Each structure stands twice: as C-alpha cells, then as structure tokens.
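Each chain you see keeps its place in the complex, though not every chain is here.
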Amino acid sequence: MKMTEACILYMEGTNCEEETKQAFEEVGVSAELVHLKQLTGDVSKNLERNLFDYRILMIPGGWSAGDYVRAGSIFAARIKSKILKEIKEFIGNGYLVGGICTGFQVLTELGLLPGFDGAYGVPQAALTTNLNSAFQCRPVYLKHNRKCAFTQKIGVGRILQVPVAHAEGRFIFGENNQMYLEKLLDNDQVVFRYCFPSGEFAGGKFPENPNGSLFDIAGICNLEGNVLGMMPHPERVMDSIQHADWTRTQHDTGDGRIFFESIAEHLKKI
Amino acid sequence: MIFQAEVRIELKPGVIDAEGETIHKSLKLLSYPVVNVNTVKVYVITLEADSSEDAKKEIDGACRRLLANPVIQNYSIHIENA
Amino acid sequence: MPKPCAKILDAVYEVNLLDLVDSELEKLSAEKSLGLSLGEMRKIQNYFIEEGRNPSDVELEALAQSWSEHCCYKSSRPILKKTVFNISAPQNICVISEDAGLVDFNSEYAYVVALESHNHPSALDPYGGAATGIGGVLRDVVCMGAKPIALIDPLFFGPLNYPEKKLSKGVKHPRYLFKGVVSGIADYGNRVGVPTVAGMVEFDESYVSNCLVNVGCVGIVKKKEIIHSRAGNVGDIYVLAGGKTGRDGIHGVTFASAELDAESEEKDIPAVQLGYAIMKEPLMHACLEANRKGLLTGMKDFGGGGLSCVSSEMAYAGGKGAVVDLDKIPLKQEGMFPWEIWVSESQERMLLSVRPVDIEKVREIFDFWDVPATIIGEVNDTKRITATYKGKIVLDMDLGFLLGGVVYERPYKLIPRNTSEPQYSIPDLSEMIHALLNSPRIGSREGIIRGYDFEVGGYTILKPMQGLVNSQTHGDAAVLKPLKESFQGLAVTADVNPLLCKHDPYWGAASAVDEVVRNLVAVNSVPHSMADCLNFGNPEKEGCLGDFVDCCEGLHFAASAYCMSFVSGNVSFYNEGAYGAIAPTPALIGIGIMPDVRNSISSDLKKEDNLLYLVGDSKHELGGSEYYRLLGLEGGRVPRTYPRETLKGMNSLLNVMDKKLVRSCHDISTGGLIVSALEMAFGGNLGLDLDLGVIPNLRTDIKLFSESNGRWLVEVGEDDAEEFESTTSAIKIGNTRKEKSLRIKDNGTDFTLPLNKLRESWDTALEME
C-alpha cells in the first residue's frame, strides 16, 4: 500500500480542510483529513493515526475552537499538551509542516515559527487583531521573497494574487519588533510580503497590506525552510476562475497552484 | 476547595490595541469626550484546588499555556475563595 | 378568577380550564403569555371537554406554540394558497411543505433553498439574534440532508443618522442594530465555514423600532440522500443531537407573533436565543455523515416551538405518533419546568429518527464529533404525541388537533396611495448624481461584504465584489460551483425595494420579482427558483393585511409570468413598533442555473472604447424612486413590470452572452440608469461617455433616475457591435473611455464629472464605524 503523504489536521471550527485536501490531490499528493483526536490518541484504536506515516503536516484555515482566546491558541495548546515533541521530531527529520491562516496562527503560538534558536513551545511572535479590527475577505498581492521547501518552483520576486480572509493576521513581535525583525531578516525567513500589483511593497498601506503586518509580512518559514506559515489562502486559487478578477484578466491557472506543485516536487525528494 | 480566579489580560505597552482604537473612533463619532480606549480581557475561572496558592499555580500555568501570549500580553491573577 | 391550579407533579400543574367563562379564558391566555385568542381558547376548552379532563400546563403551552402565527400561518395560509403557493414548475422536487425547498440541479443532485426571518430577536439583541438566525436557517438546510453552500442576508434598518432623541424607550439606535446584526452574521457564518455570498441592506424610517433580519441558505444534496422531516417507522427511536436545553428562547414564536413594545427589552429576555457556532459546526458534520451512511429515517431541526413542535410535527408528517421522555433531555440549568423543557428554543439541536439497529452506529459518529446524542423517545402508531415526566404522562394529545391548527380569513382592505405626479423643479443633475451615490440605500456595501468570508470552500466563482482588484464594484449575483466534478453552477441574489412596496404593494412586489430575474440574467444564469420572506405589520389590522394580499398577488402575477416558483419561504407578521407598521417587505432570494460557470458575466467595465447598450424601455416611473425621496417628493407612478418585454430582453441577452458578445452587464434598479452605469465604471476604473439623446421622449432627469423595470446595461466590444445589434433590440447609449470621468450629453445638456470624486461619494455612503 502506498502511504498517504499529506496529513491535513483539523478540529472543530477549522473549515478549509476540504479544499486544502483537494489542492494536494490536484497536484498528485495523496492527502487525508485527520482529526486532532486521531493524532493524540483520544479515539478508538482503529481510528488512531501516526504522524510519522505522513511526510507533510498541514494545518488548514478556519476558526479552530471558534478562535476564542486568540485565533489558533486553543488548537495550539491542545497540540502542545500532547504531540509537540512528535512534531519537533517530524520537523527535525526534514519533513514538512505548513500552516495557512489559522494554521499560521497555530504554528506561531507553538513557537515553531519563527522558531528562533530552536526554542519551541513558547510563542516568539504574534498574529493579532487586524489594524482596522475588522475581518477582511479580499484578494491581495504577494511578492515571493525567498525559496523554501514549499516554494521551490516559485521564482524569487514573482507576484501572486491570493485571497486573505481573517480577523487576526497582523504579524508582530510586540515590544521587540525591531530587534526580532532584524533577526528574521538576517536569517532570511520572510517568504511572502504584501505588495502592490506592480511589486512595490505595500509599506503598511491598507488594503494592499490588509492587516497592518510588520514589514508587510504575509508568510514566514523556519531557518531550515521546512516549516512555513502564511495568512493568505493559496488553496482558494487553484484555478483561474477562482480569482477575484478572472472575468477581466487572463490567468492560465490559479496562482495558488504553483505553491502546491512546489510542495509536491519537494515531497518527491524526501 | 473551590476558588474563583480572576485573570486579567492586557496588551503590553507599545502594542497597538486595534479594537480599542476602533471603539475610540466610534465614541468620538458619537461626540463623547474620549481621549483613549484600551481593551482588557477578563476571565473569571472557578476551579478546585487544595489551597489558594495551588489555585494560583494552576491558573498561572493556564495563562502561560493558553490564555496569554507573552509576546504581546501581560496578565495578572487574583484569587478568591468562592 | 381562574381557580388555583392543581398539582400533577412537583413541577406540573393541571390547568383548570373546563369551568372557565370567556373572560377567564382571556385572562388565562394573557397571564401565561400564551398569545391565544378567545376563540382559540374556546376551541381548546371544547377539546378537553371531549377528552373529559383538564389540560396540563405542558399541554397548554404546546398548543400556544403550535397555534402561533409563526408556526401555523393562521392568517396567511388562505392567501398564500391562492398566490405564492399557486405556481408550479417542473423542476420542483419538494417545495413549500418542509423546512426548505428542493429543486432539481442535475440528474444526480438537487439544490435546497431556505429563507427565514429573525426580526424580533434581532431588534432586542442584534448580535445574538442575527447569529441564531443564521444558525436556524443552516439547520433548515441540513435537515434535508443537504450540505449548506451559501448564506444570504437581506437586512432592513432605520436610517443610520436617525436622531437619537426621537427614539422611544427601549428602542435601540439603527446604527447599533446595524453593526450588531452585521457582526453577528459575520461571526457566526464565518465560524461555521459557509460563505455569505449575497444579501441586501435597506434603510427606511419604518424599520426604526422593528429592524428586519432575514437569512437565507442554499444547500446541495445527492437526490438519493434526501431525507424528510418525518418519523420513519413505528419503533424507531427519537434521538436528540446537539446542545443542551435551557431557558433561552422560551416563547420565541409567540413573541415573534406579537408587536414589540417599550417593555419588550426587559420582558422578553428569555425569548432571545443564543448561538454557539462551535457546537453547530460539528453538529452539521455529524448529521450529514449519519444521513450519508443511511442511518437516519427522518431528521428535523429544532426551530420555533422547540421540542414541542419538532417531535409532534415529525410524528404527524410520518402518519405516526410518538412518546417523549422529558427526563432524558440534557438540561443547561436545574429546576426547569417540564413545560419549559417542552417549548424551549435553545439553539443547535436536531431531532433524528433512527432504527433501533442503527443506534450504536449513530452514537459512534456523534461521539467522534464530540456532539452529544441522546435517546429521548420512540415512534408509535397512536397518532398522538405523548410526553412523560418522572414516569407520569404530562401531555397526551391528538396530533390532528394539535397541528391541524386554526385558520382565519381575516378582513382586509387596500388603502389607496397617492399616485399623482408631484410638481418640482429639476435639481442640479451633477449634485443629484453625487447625492444618489452617497445615499446609504445605494452606496458601496464593500464594508459589509468583506466582513463576511464569501469564498470559504473555494467554490464562489463570481464573488459579490467584482472587477479590478482594489477598485471592485457590486455584482448582480454571486455564482457558485457546488460540485467538484462539474462546471454547472448556481447564481444567487437577494432583492426587494421596500420603498416601491410602500408606494404600491402590488407593483412593488412584482418589481422585486423583476429585479431577481434581472440580477440572475445579468450574470448569465437562467432564473430557476425563488424563496420569499414576507415581512409585514399586524394582520389583524385591515390595512396591513390589505398590503399583504396585494403584495402576494403582485408576486403571483410576476412570478407566474416568469415561470419562476416560490420553493420555500416564511411569513413574519406583527412587525410594528412605536412608528406603526413597517413598509411591506416581501424579501426575495432568487436562484439561477448556469450550465457552465466559466461563462459568468461580471458587472465591471472591461476596456476603453467599448460600447455601452441599454436593453429595455425607460419610462416616466419615479414613484418610490430614490430620486423622489431625496427631493422629498411623494406620489408618482411606481415602476410596472412588463414580463413579455422583459422576457424578450432576457432571452436576447442570454443568447448574446452565449455567443460571448457581452463583456459586462449590470441591471438597473435603485437610483436608475446612472447609478448602474457608474457602478460598472467603478469596477473597471474606466470612464464613460453617455449620449442619452437616443432614449425617446423623456426629460434628462427621468432618463437618468427613473427606476423602470426590465432594463440592463451591456458593454460590448466594437468588433461585436454589429452582431450584437442584429440579435437584440438594445440601443447604444455611449462608450467606455480611458479618461477617468463621466460625460453626459442629452439635448443640450452636457457635463463631465471626475470618476474619483464620484467613487468617493459612493464609497463613503455607509458609515461602518
């Protein structure tokens, strides 16, 4: 039996798992929806799953546990109490861990991102309330800044149009914004930044930067490049007709597809 | 024994309080003489513990594990017998 | 005085009904907030005389629920039967009779439509009321076995700038209600992961003390997985799935069936239900999974009237009886009375009918989703509903009597309206254009729309905002692609113009149907079905009921003419407050079918130097227009509908769209031609050069602002012009241009306005703060 490659982790309130699974399948990566309980062993034996049977752990978007307390925090706390060690080992083995939207919030709450100094378990950054304190569902432009295991096929400098849909996506380091931002840049961990269609960075301007993120940060990875979190939803633009402006522009395919294709290609190598 | 803990979670100074600012704007639109608004989250938690110290320890753990993000938030805990 | 009641059990009372005289019957109804009329009380008395005993308080409460206007449509049913129910369409599978209408989608699938009102709860608690409205309509769709794929929210408030001082006690400011409702819908809809793709917002003084919150949902279901709201077989088990039962939402339906007053704020607290999206999401998954696996013989949501209605109606619909054990119901708080348990409208609950052999499998599914599922009763063949509490029977009634209900042919009369043409001097046209764009009835809805996740799931192909990114404009309808394996689609829109209905209920209602048709055609879909939510004042007032009848007839006329039927709906009466009845508000949602979503047409102008055409006739029809309202004018002729002409326009448009001759299309509605043209221009960030001289026999202001039905604006490339003109009767009224301004020419009039200023007026019309 060929093993399933992608583990799409969900719990009550996540709601982008179906289309994330579909995105993987469309690029030839087999994927399975796995409830958090199935990884933490809180189900009957036949339903249990083992993280090490997969090669990528993907945390999809949504409102895990209603996004109460802080978005993603309850999901993260439950992971932390049961399987953080396994996930660390999984990452250490070179497998991939990704988070989209809530997934990014979860990875940040877990300290897996930015993951400075390998200090997993405590957050080093936050994804907090959008500057205008409103949920925003809108297309944004992203500039690809650095290749990582998730973005090998995307040229550096390439601009993608991908939608966001979140209320808490403002990436900050809190009191230590400047210091940690420098560290993030020194480590070359910034993968996607919000920009104008021309490629010029948004410079914090709304709506190009939809949430007020520090340095227009939309997605970052860890030092090794095998953990990635991003607020925008590439799984929502797999096909050209999913774009916000497809009736007036000629997209050959969806801008999100190349993201999943990159993952597929990387998975072949590990 | 049953204790009641009041956990108060505030944003650290320097972290923009987006919700507070929005409310500030709304209040100004209604012409209230408001200078600033900060939002604070309070959880009133009833729990079992052997002593007030134990209760505090438990809640402190809960804050660190779930209720507060130390990067942007400060928290304080106040325990009372219930 | 009614005699003190005898105790049956600690918490159940026998109500001494048999010996009461009329005045005492009325008093009893009032004291217990039953909302039952004297005639109804007498009918109940007679029933129990025949049974030879007094009722329990549980039984009396059950009757109050089932006989409320909200549950049994006692004032509206005879009228509806003759009008909105009286249209059939071959594509309908199961309509009107259940919580949602079922319509043919393709050989394998059906789509499901439901539309509900949640007006009174939202007037008291806008956030919670709107949220639970969404929760309720989702359950309506899920209980047909369908997966919800879209939410729709037609909303109606008082003017946002309404003077605070004029508000009467207990009435919340429209701004507060508006913000609360929108965030309630956003928080709940976004949390359950169903995109909110269409809606509308209207403002009128008549909604100040009674806002309207209508919520619709569309779902998709495999035909072979359709399940009905009825008990399956004798011996099947009733399983209550979902949240616990509490005191919230008690008397919700009787409360929905009465006017709000100053005391409502304090008095009606228990009537407000509270939402718990994080219970709903897994509940939906679990119910759908159990149904998909063929483990359910029936399923119905807990709506108005709570356990009382759901357990009785399921049994009745299945031609069976049922017995329910009240001790088994999981409760939120201790000390609830049996009657409270029986009628509580606590949210997030479903009732399932399950064969005994399948119980374990059903349990496993609900356990996996961490959703409680409890056995609470059994289906039998008694044709009665029975409830037990602490081993004793506390309710036992004939289902035919309980649910057969009551029907009234209430008197009504049509109050004539002023239709004379007002005299006025023509205002400055450029200022008027800005004023229209800046009207909260017309201006940009972007602030609302982007607060909703309108594309979760990834199948919203045409989104509510369309055009150039960061300069997008209103679309006419959203287009969904519900199936992975097929490009077939559904278009969704919500429409009604209450101002037209206020001035002329018949033509106002007909106009709403016309607008539905226009919006669906504008995106290149074939109009297929509708759902209606009829919001009116007190039906016991002759004038109000007259408006209702007139609207229903207008709906019937137009819908029959367009071969569109109403597949589900809802009537909400008693929408009154300190300011009298609301404007007649027959809110509609329309569904169109699209063979291939890749042929969707959006509303944004695509390219400079294309041509702009007008389809349909412009007439001197300014009654109820936004133009007259801004000028403070009364009277005038409300737009009529001319289905034959509109159908001609529609067919020729669909034809040229299929030939790919149409670059963009937008219907003309509130604000008239100019608003529609500008919305198209905003979305493409392109200028327009209009020459209205070709429109015959009308003054310039009428050409610009008349809200005549049956019209569309269409953008066509120069190369396609000849073919386009030969297949339609459209007239060319201008062209798009690179220069970002609007130029209007008409018999001597000639002026130009910069696009960015116009956009600013439109963008800032709705203060969201």
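Each chain gets a letter, A, B and C, in the order it is written, and its residues are counted from 1.
Rule of thumb we're sticking to: contacts are C-beta pairs under 8 Å (C-beta built on N, C-alpha and C of every residue); 3 or more make two chains touch, one makes a residue touch a chain.
Because the structure is a prediction, the values reported are computed rather than measured.
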Expressed with the labels used here, the whole assembly is A x1, B x2, C x1
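Note that only the chains that are shown with their structure count from here on.
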Chain centres from averaged Cα atoms put chain A and chain B apart, in whole Å, by 28
Taking the mean of the CA coordinates per chain, how far is chain A from chain C in Å? 36
Residue list for chain B, restricted to those that touch at least two other chains: 22
For chain C, residues contacting two or more additional chains: none
Hey, which residues of chain A end up touching chain B in the complex? 69-70, 73-74, 77, 80-81, 109, 122-126, 128-134, 170, 172-175, 212
Mind pulling up the chain B residues that touch chain A in the complex? 12-16, 18-19, 21-22, 65-67, 69-72
Which stretch or stretches of chain A touch chain C in the complex? 12-13, 15-16, 18-19, 22, 35, 37, 43, 47, 61-63, 65-68, 134-139, 141, 161, 163, 165, 197, 207-208, 235-236, 238, 241-242, 244-245, 247-248
